[in-house]
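Just below is one structure, and these are the notes that go with it.
Apart from one protein chain that is not included, each protein chain of the complex appears where it belongs.
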């Protein structure tokens, strides 16, 4: 088990005289694998934020309306993460007809992951491989070989297709490209965001992080698309189809945002592990993170090779 | 109340010797406003499909694995639609901080609705308008003025941004552009698909249809972005963020698809209405179409003008 | 006649130990309308640059290979501009079949001006207008109404289509959009670059400028797409299909570029005019700026309305 201590400060200046609306996703998700031991939120304005958890993903959104002037949001938490650990060789892809219903949307293209345009590329590069965990690893390695990590090389409209062309990006861009390639092979894949761990100081101060979860066997497994961190030390805030769903802050109104300050450390002690690179597959989420889990179909591994390279969609005109 | 009788036939030739997987969304959604009186499914292969309804949206997905050779899917249903009817003037936009949690994702950009790129355009064109139903109507009219309906002018990768440039498209394209503009103003908007009603025979035989639902007051209201049909006669199959979520058929494997055959008629009789164009706002879905509805925040109309034209999103790098 | 005095300084630090190649376009073009009275070039390294003028456009390119270390390029010139002045009402569009051969390429789409995607938009908005100078003015006004000038809102891959969507940009972006719209109506249009005159100090210090030339009657006429300057005071360096052709500096090698320093002033004296906004059409270039001019077809005004809204291109597959 890993125990992480987080301190996070966000600072804003609200210039709109009517104030501004904020939607934050900066709370640690609470799941069977990720337990929040204690947490504390401090706001510099006398506000009562509304905080709600999404039943399906355990993502917590905090919404508030701030008055003009400065706003500081400070969140601290101590979180225990007890990963589900699996042998990579046992994790097979799941045919679409056997996927739990709430997993199905993660095979569809999204704003930043245009998997529909990458069908041929994905099948050319990865089609013949064994359909399971090792194929996802092959995709991850391919992405890391094609793309170079460099700060300030992409912007809010950069998508997987752009990254494939320009071959440079930050963790979000690696994540989008890897997700798009997985979906192009009919593998459910989603973005996870939270805090980084183990990144080289050369990449800057501790920060938020974006990485990939792929659905294999009956769970979502972690992959660090950019390869810059140590997945065992990632604390999860949110998951979504792509970055469009998991901004850590969405702000409505005329507001100046300062750079966030993030600090995470792994605590030591009896029964506590220090995050390290691992050969095994790690997961913090089963297929349905909620009360709906009981309704989900059992999804056995694929008995037969899945049909590859032919995906047809029929839409209304 | 409207009573519709639907007969739908889809025909395929499966050429892959391993067979093919299908995900269909061709069942009428079952909601408090849309009740399925009777329905019947016939498959030309001896298959037991899996049919599941999504709790949040009432969309029913049917999944099956078909053997090589021909497959015919025939679905017939009689459906009663009892619209929630509202006075347009009473329907205000809802500030993001008051939206039910499961409505929030519909303000984010998606594969075909890149609302993040249209913030300035939407605010320039519609920013000063009264924030409610009539602003959505203004968007609908603007889209219909800019874009010309023409068959076979777009393809599976055409998005809202393409339609805005090329100014031609089919109902799906009108729908995507209208959704993108609504979201650019922080209004939750989604695609609905099902069957058309009342379209001019000049546009071809009866067909599937795609249209828009916008969240106002505490419900999702219907808008026919392309203006080709009569919303009161639309039967809903599915809803989603955009077409990526609501293909009526997604096929994995080497399959030839024939053109679908769709027939819908409105039954007449005591207490039954014939679909007609209406001035009032129509809805078939409240904010949460499910058991989760009870958890949803009451979303009152906006007391103050919403901050306009300033949307900031902060992502992990 | 206008007499302009220019002083221009470009500063670089060449970090590549092998040195770096530069292609500059910072000399005033020499044309019958724009005469260079005197000019001077000073380089901080002992180099003999190669300077050549393109016969067709009078654009002068200076190429050199600089050694590692600092490089300063200083160019000063005094230039007389004697505009060809025409009555707007006399300037008609020229049918493609009558265009001089070297003007034809300027009706084709280019990197940043995807006129091929704007045929319907251009015909919807401007198709019914009288085909001549006033139609170009209508395009210019439309662009200025749609797009807002704002520094640092676009980048090196921003194209006309992006500007149409995002509705914000700098002079280069206004120029690209206006060119694309003209070409979509089969009007030859090109970018001109040089120095600005008369821009509001609020837009920053004096700078390079990009504007539009449209071929009407038998000449290229000036239009300031962004409306930020006074065309009568523009000094032309280069022309091309779009910004891809007219970078003022293209650098091969590892080089840090400092911000350019530009100073222009209009001299006063007998027979000299101060640049001012004018109702008349201004031109500094005929259809063929070179010895080849004699071969060009006389291009009279269109006797008949040109066919509108139907452009077909047939390509090899």
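Lettered A, B and C in written order, each chain numbered from 1.
As a working rule, a contact is a pair of C-beta atoms (placed from the backbone, for glycine too) under 8 Å apart; a residue touches a chain by one contact, two chains touch by 3 or more.
Quantities reported herein were computed from a predicted structural model and do not represent experimental measurements.
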Contact set of the excluded chain (shown chains only): A, C
Absent-chain contact - pick from A:29, A:62, A:77 or A:118: A:118
Candidates C:42, C:85 or C:104 - the one touching the absent chain: C:104
Of C:6, C:58, C:79 or C:210, the one touching the omitted chain in the full complex: C:210
Residue ranges of subunit C at the interface with the undisplayed chain: 16, 18-23, 50, 52, 54-55, 61, 63-65, 95-97, 101-102, 104-105, 108-111, 114, 116-117, 151, 156-157, 170-172, 186, 193, 207-210, 240-241, 243-255, 257, 260, 292, 297, 304-307, 310-317
Absent chain, residues of subunit A that touch it: 117-118, 120-121, 124, 148, 161, 164-168
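The criterion applied here is as follows: only the chains that are shown with their structure count from here on.
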Steps needed, at fewest, to go from subunit A to subunit C via touching chains: 2
Same or different residue numbers at the subunit A/subunit B copy interface, by half rule: same
Angle, in degrees to the nearest 5, of the Cα rotation that carries subunit B onto subunit C: 180
Subunit B-subunit C separation of Cα centroids, rounded to whole Å: 46
Averaged-CA centre spacing for the pair subunit B and subunit A, given as whole angstrom: 28
Subunit A, residues touching no fewer than two other chains: none
